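This is the structure I want to talk about, given as structure tokens.
Note that this complex is displayed minus one protein chain, with the remaining chains in position.
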Amino acid sequence: MTTGLTNAVAEAIPTFQGYVYPNEATSHPVWSVLIVVYPYITGLVAGAFIMASLVRVFKVKALEPVYRFSLLTALAFLLCAPLPLLFHLGHPERCFEIMMTPHLTSPMAVFGFVYAWYLMAVLLLELWFDYRRDLAVWSRTATGFRGILYRLLTVGVMDVSEPAVKLDAKMAQILSIVGIPSAFLLHGYVGFIFGSIKANPWWGNPLMPIIFILSAMSSGIALCVFNYLVLTWIRRREVDMRCLDTMAMFLFYALLVDAAVETLDWLHRAFAAEEGFQVMQVMIREKLFYTLNVGQAVIGTLLPFLMLGSLQLLRRRVPELARRRMIFTSAFMILIGVLAMRWNVVMGGQLFSKTLRGVMSYKFEFTGGEGWLMGLFLIILPFIILTVLVKLFLSERLHASEPAAQGGGAV
Amino acid sequence: MRRFRLPPQILRLVLLTLGIVGTYLVARTLLVPQSFGEYGWYRGAALEEIASHTPVFAGKKACAECHTDVAQKLAHSEHQTLSCEACHGANREHALNHDVVPAKVPNSFCLRCHEANPSRPKWLKQIVVKEHYGEKCSDCHLPHQPSQSP
Partner (left out) sequence: MKTQVSRRSALVRLGAAIAGVLTLPVARRAKAAVQNFFVSSGAPKGYDPTEHKWLMCVDATKCIGCGLCAEACKKENGVPEGPYFRTWIERYIITKPKPGSVETRGETLVDSPDGGMHGFPECPVPTDQIEQSFFVPKLCNLCEHPPCVQVCPVGATFKAPDGTVLIDKNYCIGCAFCLQACPYGARFLSPVTHTAEKCTLCYHRITRGLKPACVEICPAEARIFGDLKNLAADDPLQKFYENNRTEVLKPYLGTAPRVLYAGLDEEVR
């Protein structure tokens, strides 16, 4: 039978070169596209949140126009974050076990609690305190589904007096402060999942959580830039250049620090040249050539660095349109580059064998539970949710109020 | 004295939090298996479940219960370290029900161990088939007493 023959042929084709442990010679990696998408999404959440907290905690007034939008972006992506994990599990119906009997020696065990904490106690609460007054006002006039939604969301607290609003602002600020380490924990634990694996020299090193957090920040800010420009373009509004320039500045410095620490990792590996270094070089040359050198290094780091860096030097001397285009392109390239970085980390750790004398060849399917299409869908889904959130909470037909959501050309 | 009044936002949130935490604790009592924690951070019942898999190989002792003469001969030969099922295959079915006939040992099975291979240790007697003998090994070697001929 033809299927039998094709299967036999497929198995006969070696899926590795050198020597790999027999259990490693599967045709697909154990942690595939979904596990690349998950840290990407939580990184975007953490980065977008940090950018929003720049407004409340560090009082960067120039970023006020994107404050609410950043928080809504973080929420849209956070809601989708558990999906790649759920789809990846061999037994998703047992996922509740991670919250019922979390094995606290495992970094993965904290997922349930960190996620729940971050979603409910940080992000939703901060959004609630920031929006509560507006929700109370909107619920009085809105009808139908929207009206019900706004009323529900006020949790019955309709007090819009001065002291109540002041309390809201104070609580939001406290949450913003609490949110910064929480965001670092939300994404840092993912970095630690890789960083804690001593069996794998590509992953197991203490810089991993730091690199993850720093690349998360640059990707999150890049996402906010990207979203802001797309939204103002859709709405045919004027871009607040002061806001955009400030975002570009933070994006540049986030990228700079991230690139510095990643370079440090590289330098140390090359200098120490431990036993795994040789097989890793083979892997980089043969398996990760495009995603690492082209995707992460050139597109993701070098080009945006040059563009954003030149903008920091030349500033207003560059005309506004050119600045917008450069910032948009840089943001988009950083988004691609950070996705490539997640790919390089996750796949890189699996493409070489723990025997340190073999390199695998994995197949990646297009369709199927862990295929490209699924990964693409999971990256696009948050944007769909964000559109809904923007329509409900950031619509221009609703009049937003102080304190943090106003400003010229505000979204 | 002014009575302390909890602002409504805080009060509602505290109630909501208590509700969520309460639901979680109730869920825990329902969903954590009873034997969890018996020996450590795992279901104690798992030990029983894993041990309840039915064995497939009978083991040399089981064969020796009936085939005492063969077992005796084997025990004094070079093949004394071999288990019966190494050559005769898994035969628990036969040990439990003697009507089940064990599969025949293929003629070339001896080569599985004795075919010459430079990676094999030198203490093992190895032969290159072409140079040794092309027909059945049992023509010259009794399988249970290999240094003796039939």
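A and B label the chains in the order they appear, each numbered from 1.
Assume a contact is a pair of C-beta atoms (placed from the backbone, for glycine too) under 8 Å apart; a residue touches a chain by one contact, two chains touch by 3 or more.
What you see is a predicted model; the values in this text were computed from it and never measured.
Where subunit A meets the chain that is not shown, the touching residues are 11, 19-26, 30-31, 85, 88-92, 94-95, 97-98, 101-103, 105-109, 111, 193, 196-200, 203, 349-350, 353-357. In the full complex, the hidden chain is touched by subunit B at residues 5, 8, 11, 15, 19, 22, 26, 29-31, 33-36, 39-43, 45-57, 59-60, 79, 81-83, 85-86, 90, 112-113, 117-121, 124.
Everything that follows uses one rule, which is that only the chains that are shown with their structure count from here on.
Per-chain Cα centroids separate subunit A from subunit B by 44 Å. Against subunit B, in their complex, subunit A makes its touches with residues 96-97, 99-101, 103, 120, 125, 129, 132, 155-157, 159, 164, 167-168, 171.
By the touch criterion given at the top, residues 7-9, 12-13, 16, 20, 24, 27-28, 31-32, 36, 41 of subunit B touch subunit A in their complex.
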